[in-house]
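Data first, discussion second: the structure below is written as structure tokens.
Just one protein chain is left out here, and the rest sit where they should.
Chains here go by letter, A, B and C, matching the order in which they are written, and residues are numbered from 1 within each.
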Amino acid sequence: MTPLINALACLLALLPASFLWTSPRSIARYGISQALILLCFMLFTFFTGDMEDPMMEFYPLKMWAFCLCVSTLTLTKKRTFFMTLAQGLWFWIVFFGSLSLAYRGEPVNNLSMILLFFGMIGVQFFKQNPKEISLGILIYWVGIWMLF
Amino acid sequence: MVKKLFIVGLILLIPGIWTLFQALSIGPASWALDQSLFWGTPIVNFVFWIGLAHAGTFLSAILLILEVRFQKRISLVAELSTIAAILVASIFPLIHLGIVSRFYFLIPFFNERNIFANFSSPLIWDFVAIFVYLCISIFYIVTHLLSLKHASLLKTRKVLAWILFPLVLWVHTIVSLDFAVTTNNLWQGAYFPIYFILGALFSGLALVVFLLEVQKRRVRKIEELLIAASWLLFVFWIWEFFQKGVWHFEVVFFGFVIVQLLWIPVLRKQKAFRLFVSFSVLISMWLERYVLIIPLDIEWLPVDYGWFALGIGLFLSVFFGLYLLIQKHNPLVFYVSAEESNEKYSRKVLWGILAGAVVFALLYFALNYPLDTSVPLMNWIPVLFPLFSLFAGLSFFALGVYSVVPKKQFFLVSGLLVLILGGAFGAFYAGGDTNLGVESKIISVERVSKNNRPVKDLWASRCASCHGLKGEGNRKFIYEFYPEIQDLTLERLNSQGEDSLTQVVLKGRAFMNPFEGRVSEPEARALIRYMYQLAEEKE
Amino acid sequence: MKKGIFFLLFVFMLALIFADIFFSPSLASNTKKTSIPFLHALHGDSIGLSCEACHSGAYTNREAFMPSKSDCMDCHRLPLTESEGIASLDSALKNASEHPFQTKNRLPAHVVFHHGVHAKANVSCEECHSNELAWDRGTPPLLLMNECLACHQGKRGFEASATDCASCHR
Partner (left out) sequence: MLISKRTFIKSFGALLGGLLLFGCRKQGEKSLSRVRPVSIPDIKKQIKEAMKNQKPLDSLVAIPVPSSLKAFPNATNRFGMAIDLDLCDGCGECVLACNLENNIPLVNEYQASKNNYMHWIELRDQIPVTCFHCGDAPCEKVCPTGAAVHSPDGVSAMVYARCAGTRFCGVNCPIKIRKFNYVDALDEGLQFISNPEVPVREQGVIEKCSLCLHRIQNARLKAKTIGKEFLGENVTTACAEACPKGAILFGNWLDPNSLLYKKARGRGVYTLSSIAPFDPSVVYFKGVR
């Protein structure tokens, strides 16, 4: 996957993030919208990525977790809590995915996991949400996405 | 209804126990396996039942954390189903072992022979995670029952829910890694952890729908969750098709298409239809595991069918048995919940215990890692987190129960548990008797060997006790007991000649015993030549 | 609370000790009783005999071997002492079978142990078999894998040696 397509994936993941939690819906409708977003990411990966590369196996999941992370910035209630959860999901996907890939001889990127772990701890210190801090966190996540 | 299902469970246990008996006495040959399919139907059932064990915690602990309103009404049923399902699930991998009595080899605790479990194997992670999950689930349900009387325990419950939240996901993630780390390309997939968690929650929710119907209750939110999960899982099935080109129509039909019928209000109101959907989901999820683990057509044996009786029978009898027991004690227990309580742990206690748990896990790591550094560091984490949870969960639970239960009772029960724990540690430390294997030979007597033994060794073992290592004679022995011994001078040896001396060795003379049968002729000749050599050295 | 914790600790220790005693490897002897009264103490260094004099493979072979009757008779053809027991010894030897000493190997079939290699590495017999007096008392050697391993890891004063499974197990 080239850096350009990686950046494109980042933009694609940012797209649904802003209106994910806007209108009140039922649990079933939330589930379906999540599923469709995930499906979009999978289709994107399938058509742009090299499916022989094992790293692609969890690429759409990483996109989804990234999207969920960013979407928590729009929340008003319990933002820190959901931020932690979303980053936890991202960490989970990367950690266990890499663990299984390590058995196939794929290199493990420890740095992204460490950054995500510190992100989970870090957001505990930002209880209020001024715009600057939200932007900072967003840049932190985009940085993790783009660089690692 | 409850009573009837309990009896159905007991009746199903009859063929179930027969299955168990067959499986244990014949071994893995009693179910469908061959020399290329090593994991069969017990593992399918294990993954299925451990998946069912997740809904309980999900609906109770995770929704408690997320502060979802309908959680309270169904939590006890859900927790009970977790306990029963873990008990069922843990049976299958145990039976599946080739030598069941060696199951304790999988416990990552150093035994007396200095051998340790292999931390690269996901089965070790599995063992630890499921054991800890069972322990904390039991703590959780006990605090639930106690909290009805003692509202102060609600804070313990909340902390335990926080511990269970990652733990329950951890368990099924680890189960998925059992497959994802292999070289089998149908099982490989870095998306497996999330895929397996979703599958587990999906089947678990369907089970809870059924268990609530038994109580003549209905929670609409769970049906919605069922639809949401079916969609997410459907997307994963599409992804699996992209990855491996595998598509299982029957799984999608039972697990996705039929669930969508819940959108139709007329059907949704029917109790029978809701049960139909719940069973359809269970069938779909069982099939999903089946087609994953056993990709080829195999011929089933009676025991393969028997697992259903065993699993369902044991689940129903344990679940409804406990249900009846709890209901007898307090008939309203399933419909009431504890009063609200805003009590919280003091920061000192909370952080103290958590720090203790971290220290416990790190200590375990520090003590064991240096002994086997060949295992990558990353492979330790799947065990360290459950150990952390065990310590923290046990501490919070003990602290909470200690504060509300009579002291005598508390120490009696914990004394019993400590007794078992100490016994297990002691047994590990002692190690047990050596397995002598099939034949334990009788130590033999040396015979004439076909190969000529090195002459120096032969002299040392056969001659030196009298003649001495250098032919000088063993003074301590000879001069005390025997009248005389010939001095092995070169002159004397030459006067006898090699042939006759060889005959002396074989046939004996005067005080010397015959060595025929213990020393071969070439060996005897070699000994004589060695004697010459020794004599030459002396002069 | 404090009392209770001590109670739990006490119970834990008790269970540990009892389980240890209960699960410890058995000390039962595998040697069949023979009619020959034999004492290692009389046959050892006092008369200048090495272990190899009777256990002919002890320093060179995989198995140490037990002595046969003719091995005994090499020396015992003559009355060796004037002590009282000699008559009964002589008659016992006379009536003994060709292989009077029979002992079952405690070494499992899947373990390789070579006496000669260990003798070559200057490990004396007493390191594992304790001393001759213990033998005469009827205490067989308690050879456990952790004892082997401790020595092989270099904890018993010898040079560290192979500790991989495949060098001793098959």
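Please note the rule applied: a contact is a pair of C-beta atoms (placed from the backbone, for glycine too) under 8 Å apart; a residue touches a chain by one contact, two chains touch by 3 or more.
Since this is a predicted model, take the numbers as computed values, not measurements.
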{"item": "Of C:Met13, C:Ile86, C:Val117 or C:Ala160, the residue in touch with the unshown chain", "value": "C:Val117"}
{"item": "Options B:Arg102, B:Lys244 or B:Lys344, residue touching the unrepresented chain", "value": "B:Arg102"}
{"item": "Touch with the omitted chain, as defined above, among B:Arg69, B:Lys216 or B:Lys328", "value": "B:Lys328"}
{"item": "Which of B:Trp18, B:Phe131, B:Phe253 or B:Tyr345 contacts the chain that the document leaves out", "value": "B:Trp18"}
{"item": "Interface residues of chain B (partner: the chain not displayed)", "value": "2-3, 6-7, 10-11, 13-15, 17-18, 21-22, 25, 27-29, 33-36, 38-39, 93, 96-99, 102-103, 105-106, 115-118, 120-124, 127, 178, 181-184, 324, 327-328, 374, 435, 437-439"}
{"item": "Residues from chain C at the interface with the omitted partner, ascending", "value": "60, 62, 108-110, 112, 114, 116-117, 120, 162, 164-167, 169-170"}
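Throughout what follows, only the chains that are shown with their structure count from here on.
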{"item": "Euclidean distance of C-alpha centroids - chain A vs chain C, Å", "value": "66"}
{"item": "CA centroid of chain A to CA centroid of chain B, Å", "value": "34"}
{"item": "Shared-contact residues (touching 2 or more other chains) in chain B", "value": "none"}
{"item": "Interface residues, chain B side, partner chain C - complex", "value": "112-114, 402, 407, 410-411, 414-415, 418-427, 429-446, 453-454, 457, 460-462, 464-466, 474-477, 480-482, 511, 513, 517-518"}
{"item": "Chain C residues within the chain B interface of the complex", "value": "1, 4, 7-8, 11-26, 46-50, 52-53, 56-61, 63-68, 70-71, 73-75, 77-78, 80-81, 99, 102-106, 108-110, 144-146, 149"}
{"item": "Chain A to chain B touching residues, read off their complex", "value": "26-28, 30-32, 34-36, 38-39, 42, 46, 51, 54-55, 57-58, 60-61, 88, 92-93, 95-104, 108"}
